[in-house]
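Just one protein chain is left out here, and the rest sit where they should.
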Amino acid sequence: MKQDISQRKLRAGIVGGGQGSFIGAVHRIASELDGQAEVVAGAMSANPERAATSAKAWFLSRSYASFEEMAEREASLPDSIDFVMVTTPNHLHYPVARAFLEHGIHVVCDKPVTFTLAEAEALVQLVEQKQLIFALTHNYTGYPLVRQARQMVRQGELGTIRKVLVEYVQGWLAEPQERLGNKQAEWRTDPARSGIAGCVGDIGTHAENLLSFITGLKIAAVCADLTTFVEGRRLDDDANVLLRLENGGKGVLTCSQIATGEENALSIRIYGTKAGLEWHQMEPNTLIYKPADGPQQILRTGMPYLSDEAKALTRLPAGHPEGYLEAFANLYRLAIADIRRVESGQTPLHDYPTVADGLRGMRFIQRVVESSHKGAVWVDL
Amino acid sequence: MKQDISQRKLRAGIVGGGQGSFIGAVHRIASELDGQAEVVAGAMSANPERAATSAKAWFLSRSYASFEEMAEREASLPDSIDFVMVTTPNHLHYPVARAFLEHGIHVVCDKPVTFTLAEAEALVQLVEQKQLIFALTHNYTGYPLVRQARQMVRQGELGTIRKVLVEYVQGWLAEPQERLGNKQAEWRTDPARSGIAGCVGDIGTHAENLLSFITGLKIAAVCADLTTFVEGRRLDDDANVLLRLENGGKGVLTCSQIATGEENALSIRIYGTKAGLEWHQMEPNTLIYKPADGPQQILRTGMPYLSDEAKALTRLPAGHPEGYLEAFANLYRLAIADIRRVESGQTPLHDYPTVADGLRGMRFIQRVVESSHKGAVWVDL
Amino acid sequence: MKQDISQRKLRAGIVGGGQGSFIGAVHRIASELDGQAEVVAGAMSANPERAATSAKAWFLSRSYASFEEMAEREASLPDSIDFVMVTTPNHLHYPVARAFLEHGIHVVCDKPVTFTLAEAEALVQLVEQKQLIFALTHNYTGYPLVRQARQMVRQGELGTIRKVLVEYVQGWLAEPQERLGNKQAEWRTDPARSGIAGCVGDIGTHAENLLSFITGLKIAAVCADLTTFVEGRRLDDDANVLLRLENGGKGVLTCSQIATGEENALSIRIYGTKAGLEWHQMEPNTLIYKPADGPQQILRTGMPYLSDEAKALTRLPAGHPEGYLEAFANLYRLAIADIRRVESGQTPLHDYPTVADGLRGMRFIQRVVESSHKGAVWVDL
Partner (left out) sequence: MKQDISQRKLRAGIVGGGQGSFIGAVHRIASELDGQAEVVAGAMSANPERAATSAKAWFLSRSYASFEEMAEREASLPDSIDFVMVTTPNHLHYPVARAFLEHGIHVVCDKPVTFTLAEAEALVQLVEQKQLIFALTHNYTGYPLVRQARQMVRQGELGTIRKVLVEYVQGWLAEPQERLGNKQAEWRTDPARSGIAGCVGDIGTHAENLLSFITGLKIAAVCADLTTFVEGRRLDDDANVLLRLENGGKGVLTCSQIATGEENALSIRIYGTKAGLEWHQMEPNTLIYKPADGPQQILRTGMPYLSDEAKALTRLPAGHPEGYLEAFANLYRLAIADIRRVESGQTPLHDYPTVADGLRGMRFIQRVVESSHKGAVWVDL
């Protein structure tokens, strides 16, 4: 029998994240940051040697050659993992998540939730059926000031939302990196591993998620113009999308990986009848609030005037910058707390992106691609 | 006979710009700033009393009750005006400009160039026929760093342009200011004085012009979603437009006057194969250059590394901010120099927005409105 | 007899400002910007040929070979100048100002007010005796948001001021420009034309003036460490100064002309018991207000929430940047209005730096130099 879960750190497993991966280490750090979990097991690569080396570098107790073996074996251990982190390329998200869910193990999964829309629909049902925690790491929702923004919208401080400009622009694929030995670029531009979309799936979904998370509004229709600028590339590397929101508001979503000179510029601007809001991921500790009738205000992480929720997801006093890892860790904090709740018979809160958000994201990808294929026409979501 | 034009300031007249106007004073200051012209005559209002009072406040030598009278009388004076500044609402641009052109007087005209596309076409012919100077005050092209940006594009420093994001967002019409006594709002939201577009004509054309000016690229097609958010308003107050450029590049143009909390936020970002560029009108003395292979560079007005053209349009050492009026004055500087050229038999340079740019802008307005009326479909320009 | 001054532009004369000068054109533009004055006469250079050429380039009606001749002749003309602008190197400020004051002509003079402290004391007496307008162009006090800051301090929004950090750093003299043909550098580093201080007189006085203008506090004592970093230079090019304010507050003033890579970075930060304020000359349309108990606020030129005074010195709507020339023109606007008042028998307001401020500035220079010469010890002002 497991030790009382309240008296110990949770045990985490990881699938993917072998050496050369970027996001694997992010999940490890994020899951362990608050001292509430420890990664102890992994199936870190399809390559057995790399799997073993990677696990050793992390001092993992147990290393597996495949995720199927891992799911089965872990489920039988007295000190089995409490949850698994799915950090593989997209095409494996569904089979991996399913394997662990079917063995009763909670899942934290990277985005987009699955490879296809159909998989996402199946996954929603499986999670519902198993009553396990499934958290999707649209990590930008973990920033305290994104939470602050959501709360300000909820409390009506913006009035009715009329216009949203959300963008996510990068420059790292302006050259054909996938043919220059960049592993990250290889799978992200490969339809067999990434899915039907490139840039839209990789970062456009973050933008869609951020918009929905903060505004609470769904996108009703899209008119999308996707482009593949780099010769020979098989998926889009740029997208401009007109948005119509369910409440009659309008918007633009633009994402690009050929925006030369840009790093990781996710930002959102929201305009309501009473105020505007602006947030930039690259300066995440600043939220600009623009009331109609007074000076712009610079809301800052860690300040006493913020909402309780924003404060609860902040570890440091104001002016001590928290960044990407801390935001990522906030999702783990919330998911781990939910796992503790479920395991002790309490009702989980689900205050992080869930499988339902993942499904909505997959639908967004599908509709955007469809719109563009038809010549950039309007398609309902 | 006129005094040798090289030995004196030019004499300027103004139509419009009476008390309560914003742009009239701008034209006066801009035309006089370099000490190369002086405003001496005006038909400053259709209201005779206001016309007289306004002219007196400016110490004008000659005040007229109508622009027709002014054009006719001035043409006959020995010390007649050398050029006229057209600063009326849009519906009068064409008749006023025509009247002075037909009397042989050069014209500097505010934008958009005319009320209708047909007028713009007629005006192009008239200017061509008269061989007079016609400058259109898309004043943002007067900023030194906009000129610098254009030159960098021309010299190939960006490589092939792939993506352009241009926006012009304001918040001042988020409320129905036109029903709250705001004169500026009244005519700008009135189809009888403004034309077929509201926000698109007022500021969207500046964005279109800026894009074309810097990139040298024409917009090939638009897909535009216009909205009137404020109840009872008769023209659009918000627009999101997908762009396809003549070279295969893509873009987004968004403009709004209901973006609560925004002042006058015109900005442009251009991404080429070799570098990106970013410029914000509200911090006009900074141009961000983003080469693919090195750190971003902050180009600043007044610095020795800038192009000769940028330097030639700068009056102060670096760090002494120049703004909107100085940029506006740069167009006057260039137009006045051209008038001197023409009057002394030299060939003018036309290095400012011309009637041809005005026509292109009117076509842009027309196509954007057409696209939106048809349901936000693609329309060629 | 002069034409009624209310019915016409004022006539201005200029001493200095010949070709190659930077500040001469600034004074011309600033004085004429609001259409309330026109420069008509000048003694623009000690070199007669350059004086004539310069006057012709500006289309001046009357050009003089010396300021003495100009003062005398102008005083006798029916359409004489109403005021003179003194834009020479420092060593001529006093004799020029005196000549015109003694002929009953108002003076607008560049800073520092004189060459020596003794001259400043004499000038105070002369201005007092003549009851003429004397405005000193510490132009940074002309920015609307500097006025806003002053008013916020006056109204107690900062509480008791505890700490002030004021700085003015430039990099243009990091190399020995005075030996490389730079005329501006030559006289500014020449004790015979600049005075006992280099950097401290040229820009340190602006910093001192800004501090006093906004806070209303006098500096009680200084401890100054001046340095001449560039070999062969005869005056300081860098200064760090500890400040004690008359109210017990403390501060630091640093100025430099060897701060490589800096343009014209004048800034001030003020900390009171209730709030802080921050302003940067290079982004003059932004004032950062930092209340103890809420988010920082970004006050912006042209916005309706500003003080009447700030609004009165703004020509454009918010987001249309105004800069150095407009701020400079604001001092002329205030001085010209005062000249009109005096000439029509009204009491002037003197709401611009005056000869008294100039005297205080000269004393500041003298004490700072004295402190440093004694080894950077405390000296009372």
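For reference, chains read A, B and C in written order, and residue numbers begin at 1 within each chain.
The rule we apply is simple: a contact is a pair of C-beta atoms (placed from the backbone, for glycine too) under 8 Å apart; a residue touches a chain by one contact, two chains touch by 3 or more.
These numbers come from a predicted model, not from an experiment.
The shown chains contacted by the absent chain are A, B, C, with contact judged over the whole complex.
From the set C:68, C:121 or C:175, the residue in touch with the chain omitted from the display is C:175, counting the whole complex. Interface note: of A:8, A:50, A:193 or A:311, the residue touching the hidden chain in the full complex is A:8.
In the complete assembly, the contact with the undisplayed chain comes from C:165, out of C:5, C:46, C:75 or C:165. The missing chain, though absent from the display, is touched by one residue of C:22, C:187 or C:378; that residue is C:378. Subunit A residues in contact with the hidden partner, per the touch definition given at the top, are 7-9, 22, 25-26, 28-29, 32-35, 38-39, 58-59, 170, 172, 262-265, 281-285, 300, 302-303, 315-326. Along subunit B, the points of touch with the absent chain fall at residues 289, 293-300, 303, 305. Considering the complete assembly, subunit C touches the hidden chain via residues 158, 162-163, 165, 167, 171, 174-175, 223, 225, 227, 229, 238, 240, 242-244, 250-252, 254, 256, 258-262, 269, 271-276, 290-292, 296, 375-378.
One rule holds for everything that comes next: only the chains that are shown with their structure count from here on.
Annotation: 44 Å between the Cα-based centres of subunit A and subunit B. Mean C-alpha position of subunit B lies 34 Å from that of subunit C. Across the assembly, subunit B contributes residues 262 that each touch 2 or more other chains.
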